[in-house]
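Let me begin by handing over the structure; questions about it come next.
Left out: one protein chain. Kept in place: all the others.
Showing chain A:
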Amino acid sequence: MVLKVFFPSCCSSAESGILIGRWIPEQSSAVILAVVHFPFIPVQVKQYLREVQQVTKVSVSVLGSWNNSKQEKEESLSEFLEDLGTIFSHEPWIQISKEGDSKFWNCSTLQKQPDNHREEEIILVYYDQRKVMLSHLHPPSDTADLGAEDASKLSAIFNTVASSKVLFMTDRYDDGPIKMTHWQSDGIEASIIVELMKQASVPACMLLTFLLSLVSGVCNSRVLKFWPLSFLWSKLSTCEQLGHRLQHLQVISSSKKAQNQTQLMRKANIFVSLLIDVALGILLMSWLYRKNQIGHLADTLIPVADHVAEELQDLLQWLMGAPAGLKMNRALDQVLGRFFLYHIHLWISYIHLMSPFIEMILWYVGLSACLGLTVALCILSDIIALLTFHIYCFYVYGARLYCLKIYGLSSLWRLFRGKKWNVLRQRVDSCSYDLDQLFIGTLLFTILLFLLPTTALYYLVFTLLCLLVVIVQGLIHLLVDLIDSLPLYSIILRFCRSYRLAAGVKFRVLEQQDGKPLRLLMQINPLSYGSVVQTYRLPTYSCYPKDSWTSLCKKLFLGELIYPWKHKGEKQD
């Protein structure tokens, strides 16, 4: 099998020494992690490697020798390095040597067993140690597969480098017995801001947890759980959104450290999403409260509600006449029309009663926009729902009436044909009716049939109006969902530090020379934006309409009430 040597590009200019890393026998590949320089005591090196192995659970060992001769080839050094192969017994012993500034290195192996002396081809793969250490492969594989045969090679290499963090903690300024070269040997990378934030986050998290426990205690108190109030809370989308955000805050402020990459990214995404949300909300608030926008809004609200009511009244008058040239049943028409007109009259009086308090209510409600743009949008959606409540009521009346009519018609149609619905067997059975039953049944059927167009028209008109309102609310909820679930931190990470999210690797063939091993450069292939969003999407509480178009149409035809935007956790009707 071809021998593959993964060499970190940061060690290309290191002094001569021995190579330490991990040997993966199933794939015949050697992952070199660092170069240990002279002078060293072999016993100390072995002990250090044993300690590292204990901590990282990665079988680190001495793999070979590295000879970087600035001048001509030093014969004595190369012999010395060969002798080292006997001290650190490793099979095969890899010898890499570089002359001067030449790009093309010599790479050979020393095999103890002479029987497999077939000239093995060696591939030298350069990799950027820092990037490989910091990146995460997608889809993530379990760390339990570290030694498994069918694990992918790449994940084994990435895991090796990532788990050997403790090996990279010593730099050249430390006074240890062992001098190494790796990506951090020029000085450990750290950031003051990150350290400060880590220190500050502990008390901040504790404070946040305390506040959250207070808030959730208040929310869960029995006072707010009485029947009318609990029904109200479940219907208002603002409460759902607030609950959702509360959950997010609890996730962030939990004192448990994130176990793995997915959890860490999730926490970071929630944090950035909350931050952006609150920032946009404060921006909205500053716009609303400047130049008395709230007053303008309140002033236009009542005329708009009046206008809507007037339009509805015109519509009803039109329906009571001869709408679109259709001839309605005069009596039923007048009854329904007057009923709905009275309803509108009640609604208008109610609005006018509330009008002096509207501005104050809006002013205080607008303050809650500081909790986030999503909360403000949910409040807007709720206000729309409250203002168009009468349309929803009309739709419910119309639907129930129509539904009753349809059921009556279908049942009497069965009677017309001499059949009956068997509730026990859940099927249609034939049945012999008496003459008076048939007579009354047929009469009722005829009456219902001829009254159908009127009811159907009212039902159609109000369903369309209700659907219009539902569409507007749906769009607002879509926007809220988008802000809730978009993983902004992951997208920014993919944009700025694309090597952190890796879909795979790509190889580039470097300049070759005959007789020298094949040189390849391994680079990280970043994840595409679509996959980033798909992998790290935050779960939301609302689910999109489960009904397909056909079932929706069927429900509309039969007059069943539709609830297109059902929330997770609500009982289905």
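As a working rule, contacts are C-beta pairs under 8 Å (C-beta built on N, C-alpha and C of every residue); 3 or more make two chains touch, one makes a residue touch a chain; residues count from 1.
We adopt the following convention: contacts and distances are computed from a predicted model.
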| item | value |
| --- | --- |
| Per UniProt record, name of the chain withheld from view ["ATP citrate synthase", "Phosphatidylinositol glycan anchor biosynthesis class H", "Peroxin-7" or "Auxin-responsive protein"] | "Phosphatidylinositol glycan anchor biosynthesis class H" |
| Full-complex contact with the absent chain, from A:T109, A:S152 or A:Q250 | A:S152 |
| Residue among A:M328, A:I344, A:L412 or A:V505 touching the omitted chain | A:V505 |
| Contact footprint on chain A, counting only the chain that is left out | 1-2, 4, 27-28, 121, 123, 150, 152-154, 504-507, 509, 512, 517-518, 520, 525 |
